[in-house]
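Please read the structure below before turning to the comments.
Every protein chain but one is kept in place in this view of the complex.
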Amino acid sequence: MQAAFAIIAALTLVSAIAAMSLRNLVHCALCLAVAFAGLAAMYLQLDAQFVGFAQVLVYIGAVAILVVFAILLTRSGQPVPHSVVSRSWIAGVAIAVLVFCVLTRVILSSSVSQRSLPAKPSPTVREIGNQLMTWYVLPLQVIGLLLTAATIGAVIIAMNERKSAGGDHRVTADQGHGHGHLAAPTGLNEGNATSIASETGSESPAHYPQPEREREVLAK
Amino acid sequence: MYLDIKYLWLIPALPLLAAGLIAVTRQPHRRFAAALAIGAMAISFILACFAFAGTLGRSSAATSFHETWNFNWFQIGENWFRLGWVLDPLAAVMLVMVTFVSLLIFIYSVGYMAHDENFTRFFCFLSLFAAAMLGVVIANNLLLLFMCWELVGLASYLLIGFWYQKPSAAAAAKKAFITTRIGDVVFFLGILWLYSQAGTLLFYDGGSGCLEQNALNELATRATIAGLAVSTGIGLLIFCGAIGKSGQVPLHVWLPDAMEGPTPVSALIHAATMVAAGVFLVARVYPLMSANGGEVSNWSPGIHVSALTVVAWVGAITAVFAACIAVAQTDIKRILAYSTVSQLGFMMLGLGVGGIAVGMFHLITHAFFKALLFLGAGSVIHGCHEEQDIRRMGGLKKYMPVTFATYAIGMMALSGVPLFFSGFWSKDGILEKAHEWSGSHWPATSSVLGVLFTPFHLGVFAALLTAFYMTRQVCYVFLGNYRANGHASAHAGEAHAGSNEPHESPRVMTWPLIILAAFAILLGFLGTPVWPWFQSYLNGIAPDFEFGRLFEGPVLFTLALSTFIVTAGVMLAWWLYGQKPIQSDEPDPLERIRPEIFGLLRRKFFIDEVYEVTVIRFNAWWARVCDGLDFWFWNGLVHAIGYLVVGLAWIDQVFDQFVINLGFDEGCKGAARGGKLLSRLQNGRVQDYLRVIGVALAVLVLVLIWGCRAS
Partner (left out) sequence: MPLHYYLIFSALLFAVGLAGALTRRNAILVLVGIELMLNAANLNFIAFWRYSPDPNAIQGILFVIFSIAIAAAEAAVGLALIISIYRHYKTTNLEKMDSLKG
């Protein structure tokens, strides 16, 4: 148990540090996916299977891919001539260390941390669904609304400022979004809904720059 | 139709309104101004007649009759200070007289002032003057009376100094104002004293006024210094105001100088209003003056001294004094001015010895014939091209027949020519009362001088002089030859071009003369001993007609005496001046006989000079002392304070400049620097913000840890 934890923790930490420190951003994104995966494993170890799978679907499947797309779209993949860290990086690291020390101090001084592991619970997906549809139905609706707003917002923010560019694409994209996120509240499975939303969110930046790119290519 | 007492205020208010409207009228609107003033005065006259008629019907009541209308003005402590107006025979007679004479003078002024560029201003002042005088007449409160009294003074100042371009006119105006102020200050002291003693200044207030029996009894029995009753003291103080206003000795000096004003003004001031105001004041507060405290006021054994004693003596002395001066004057208006002073003395004497009726009767008759004389003199002056010296007139009988006729009537009325002229009857009444008066016999027991020197004898002598100087004046002005031709080269040129002959005045000036002349004759028959209607009216008793009263002992005696005196005076003057035509360059006949006396009289007993060397020199000396004090002491003090302030200001300025200003600047710079410094935090870099958040998180946690541990 402890060995498994140690391995997973080490893997996760190393990949997280790598994700934060490598020069090549694409590598960073890949290391990030590994770190997310390590975290998903840790969730499984903690008997939260549903969350673990949600982690895999949302983070690895959507957020990491989104990050990759963003890196590619902003051409951050190329190596930069200057340093990748800011000038006052030592201060940043020092602050991070300080925060870590403080947190550790708190954790170690707390009586909660000495708590022993209780019996293994058995939360079923059905139970989670029931809870979501009964007691947590209002937060669920709010989250749905938030995701809708975020999706529309992301589309609008990433939309090309020049009106002439990709008018048709925008219309189709809007329709696609509307469809995609209409499905979200209807789905029984929140993870599914989230993944759909994430997918559509990940699609939206992907749609727009493409014509722009083509145009730039054509211009060249 | 009677005027309701409620609306009595309209009588002075209308001329006041007219004055206000004329004041805002532009100069070219002469006709409008004159019409307004005369119209307002005419309406006032009509109203006054109604008021007078109202008193006629009720004067048969046994007690004297006062109709009053009082109202609250303001509150002092718990008491209301009340103002009001009163209508009684005294006020009614004065109202009619003042409005009527003023109306005639207004009409006359239209002609007299026709060429003056400040025509509208003149009528404004005239209306104001008349309004103030009417206010004095109807006031039922001594303070209200005083206010109107001062307004009269102001208006007279403005009118005497109407031709302010003339330095002599400006000086005369100042002199009149200041001289009367001296009396008024004392008058005001009297008012204050009265208020402190009686608690009210209302004359008649249904039994609680200060002139009614309750208050008088109290005032008369309260003693003050030297055994005088309080009422006597107050009466004397108030009389000082009358002395100033009515030109009694020793404050008479302003009155002759006031002749610098336009002649209608002289007529208005000297005949009807301002000088009469003093006499009227004494008549108004007569109950106070006559209140006799019995034992407490025993000054000398057997004689009760009340304020009236003083009034009588002052009046008698003034009458003789002014009459003496009038004998030797050469300015036609000055002669009349001194004559006025003399006649006012007669009125005071009448008030002092015989009561309201006697004095007021002379006041009324005098108002008419003196207005007549002044307007006549104005007509003469107008006709002689602004010449005022009687030595350069003469023979005007030919040139100005109407003026001569009316002037002669006035002169005879003033002199007291028997039987047909009002002055005779009114003066005769005064002399009769003076003869009966107990005070006239007072010094008789002690000395020979006392026999000759009583108010009665003084009055007789003054009457003689009056006849003398009036005859002299008429001889000079109207008889003989016109003497101005001898100086034609000097004077004719500056007068009207062409004819330098005297000319008769226009109708607008002669008609008032004729009307006044008629009254100068007729008024006398209202107050003869045979039918003393006027006296009865003022005293509130029914007049009766009894021819036999004329032949009672004292009446007959005075009638005979005054007839003799007048005849003597006229004959003497005729003998001196009328026998042969007076030559322009020869000295006055009287001067040939007794030059030293004549000189003394010519120079007005040197009163002005005496004042010059005493009062005025002392005043000047004192002013210089004050000036020196002002210059050396107060000035220095003020300068020292000034420099102190400047020094302080300099220090303050330095402080301001170098401490406050710089401090403020530094503060501002510091604030700006601080802002700049702080704005570096706001550098727009997300990571820096995040860094701060991280530090803040750590600090917060640490604080929480230590905070928990501490608790």
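Order of writing sets the chain letters: A and B. Residues in each chain are counted from 1.
Criterion: a contact is a pair of C-beta atoms (placed from the backbone, for glycine too) under 8 Å apart; a residue touches a chain by one contact, two chains touch by 3 or more.
Computed from a prediction, not measured in an experiment: that's the story for all the values here.
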Missing chain: touched chains present in the view: A, B
Among B:Val24, B:Ile76 or B:Val686, residue touching the chain not depicted: B:Val686
Missing-partner contacts on chain A, residue numbers: 1-2, 5, 9, 12-13, 16-17, 19-21, 25, 28-29, 32, 35-36, 39, 42-43, 46-48, 50-51, 54-55, 58-59, 62-63, 66-67, 69-71, 73-74, 76, 80, 82-87, 89, 91-93, 95-97, 99-100, 103-104, 107-108, 110, 112-123, 127-128, 131-132, 136, 139, 143, 146-147, 150-151, 153-155, 157-158, 160-161, 190-191, 194, 197-198, 201-202, 204-205, 209
Sites on chain B contacted by the missing partner chain, in the whole complex: 678-687, 690-691, 694
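Keep this in mind: only the chains that are shown with their structure count from here on.
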Where chain A and chain B are represented by their mean Cα positions, the distance between them in whole Å: 111
Contacting residues of chain A [partner chain B, same complex]: 86, 88, 91-92, 95-96, 98-99, 102-103, 105-106, 109
Contact set on chain B toward chain A in their complex: 687, 691, 694-695, 697-698, 701-702, 705
